[in-house]
Every structure is written in structure tokens, then in C-alpha cells.
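Let's look at subunit A:
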Amino acid sequence: MTSVLKVEDLGIRFGGLVALDNVNVDVPEWEIVGLIGPNGAGKTTLFNCIMGAYQPNSGTVTYRERDISLLPTHRRVALGIGRTFQNIGLVGGLTVLENCMVAQHPRIGYGAIGALLGAPRTFSEERRLRNYAMEVLDFLDLSHLANSHLDGLPYGTLKLIEIATVLATDPDLLLLDEPSSGMGPDEAHDLGDRLLKLRKTLNLTVLMIEHHVPLVVDVCDYVYVLNFGQVLTEGRPKEVQKHPEVIAAYLGGSATEEASSEEEIPTDVPA
Partner candidate 1 sequence: MTASATEALEAPLAARAEERWSPSVQGWVARLLVLGLIFGSVLWATANVPSYWADRISLAAIYAIIGLSLNIVLGYVGQVSLGHHGFVGIAAFVAAYYATMKAGCTLDSCAFGTFLTATLYAAISGGLAAMLLGLIALRIKGLYLALITLAYGFAAERSIFEIPFLTNAGAGMPATRPNGWETDREFAFLTFIFLALVIFVDWRLLRSKVGRAILSIKHSEAVASTYGINVTAYKVFAFILSGIFAGIAGSLFAFHETNVVSNNFNFATALLWVLMVVVGGLGNRIGVVIGSAFFALFPFLILLIGPLDHFIRDTLGREPDYFTIVIGSTLALLTIILHPGGIGEQVSPITRWLGGKPFSLHPDGHEKHKEPKAKGPGLLAKFGLHREENGSERAEGERTDGELAALGRAVASPTPSRDHDTERVDVSGNGVQPPDVWGALVGRRDDAR
Partner candidate 2 sequence: MRTGIVVGATAALLGLILILGAGDDAGPNPYIAIGIATGALYGLVALGLVLVYKGSRVFNFAQGEFGTVGAFITFVFLEQVLKVPYYVAFPLGVLGAVLMGLFMERVVVRPLMNSPRITLLVATIAFALLTVGIEIVLFLPEPKTLRPLIAATDAAGNPNGLAVFGYLMEPQNLIVIGILVVLAVVLAYFFSKTDLGLAVLATSQDAFATRVVGIGIERMSRFIWGTAAFLGGLAGILYVPISGTLTPGAMTTGILIPAFTAAVLGGMTSLPGAFLGGIVVGCVQSLANWAGNTYSFTIDETVKPLQSIIPGLPDVAIILVLLIILLARPQGLLGSEA
């Protein structure tokens, strides 16, 4: 099986703090790979390194056999890597539909200058963008919210809208950062179904950070466990679940973990 994303020997420090150390992750085509670990294990930092938001101190990131370690974020997005954020990664000033339109940025078929001068192509192309954005929203049953502003929408809905915008970037690799946060157990279960459906219809490969253990067990084909910036273990979800070190480090109190992940839902500001 070909690997879509390969992270090799990745390391990053912040000052004296080693956030990631010698991390190796391999995401094969058409798999949903889970990334779990206690808070502060470096999961989001890994995402930031994959997307180019952080420049790692060592190691490489390879996407479809191409070394993308030095590309800026927008180039990586154009290649087909989509990413959601732990909190919401949406543009607050725009409507839901507009968010899905911005997200198609790299594939817009007109130039900036032409747009400003009102070239006819911009108008037809804008219509196409709008229709495509509507299709994506329809796909996630969100079309009734198309013209809503984001203010006051429930957190779980915002997470879903975020997935819609990422789909609008036309990715073939999705990086999802805690997609189920803010959702109740039922919604999380639905989300799992949606992810499986997405993969099936759009041929997506997924790497996701997730705290919600049932969801991980349900949908993930493979799981990496990060702890203190290192890969503690990896394997199929059921195996990982039984791994003694994992139980000690993370899953040991899965009930408490769920409770704590519920707690962090309403908080907005990082410490």
C-alpha cells in the first residue's frame, strides 16, 4: 500500500522544551489513522509541523513521495492536504457559505488583477465557486446554514462546518484535530459514520487527533500514541487499547479522560 504522508524522525524544540522528538508516522492511502495521547503530548504540534505552521528542527515530512518539509503552508494545501483546528478554524467575519468559498482559494480560475478589473471570467467563476460550496454544504447537511454568520452556532456545528470548509479545499489527505469535541456521544457516532462515508465517496485519507475513544475504535484503521513528544506505541486500535503503557499513560482512566475532554469544550483561550 502506498503511503500518502510520511513523517520521519521529526523533532522540534521550543526554547529548551522538546515538544517532539524523533517522531515517525506513516499514513497509508485510504486509511483513517488516529493520533492519540494525553494533553501536551505534542499532537497539535505535529499537525503544525506537517502543515508548515512550525518549522521542525529535524526530520522530514513527505507527501506522496515528495519532500514538502520546506514548502509554505498554502503550497501544502494546494497539494491536497486539508487541516482542521483544535478550536475552530473558521473566518468569523464571513458567512458559512463564504467560508467554503474562501477555502477553494488555490483552485480559483481567475487572477487577482482580472478580478479587480471585473473580467467577465470572475463572474462565472464566482458562480461556480458558490455552487460548489453549496454542494459541499449539502453533502454535510449544512445547506440551511449557508447564509448564517458563525456567531451563536453551536460548537459541534462549527466543527462540522470546519470539515465542510476543509473539504472545499479539495484535499485528499485530511488532518482533523479533535473533530468530535463539542459533540455529544450520538453526534460523535454520527461523525464517525460521516467520516467513513466521506472516505468512501471522496477517496480520502485521514489522520486525526481524537480523544473520544469509542470513535477512535470505531473508525480508525491504525493508531499512533504520542506521549511527551514521542511515539509511545502504534498498532490497531484494539491492540493499542490493551497496551499496558498506553493504559498507564492515557487510556487508563478512559472515563475520566472523556470527562476532561468534555470540560475543555467551552474554553476558548489557550493558556
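Basis for inclusion: all candidates are chains of the complex that A comes from, given by their letters.
Some notes on this structure:
The rule we apply is simple: a residue touches a chain if its C-beta (ideal position, glycine included) is under 8 Å from a C-beta of that chain, and two chains touch if they have at least 3 such contacts; residues count from 1.
All values reported here derive from a predicted model rather than from experimental measurement.
Every option in 1 or 2 belongs to this complex, yet subunit A touches just one of them, candidate 1.
Of all residues in subunit A, those touching candidate 1 in their complex are 14, 17, 19, 38-45, 48, 51-54, 72-74, 77-78, 82-83, 85-95, 98, 101-103, 105-106, 108, 110, 112, 115-118, 122, 126, 129, 132, 134-136, 138-139, 141, 143-153, 158, 165-167, 169-170, 172, 201-204, 229, 260, 263-264, 267-271.
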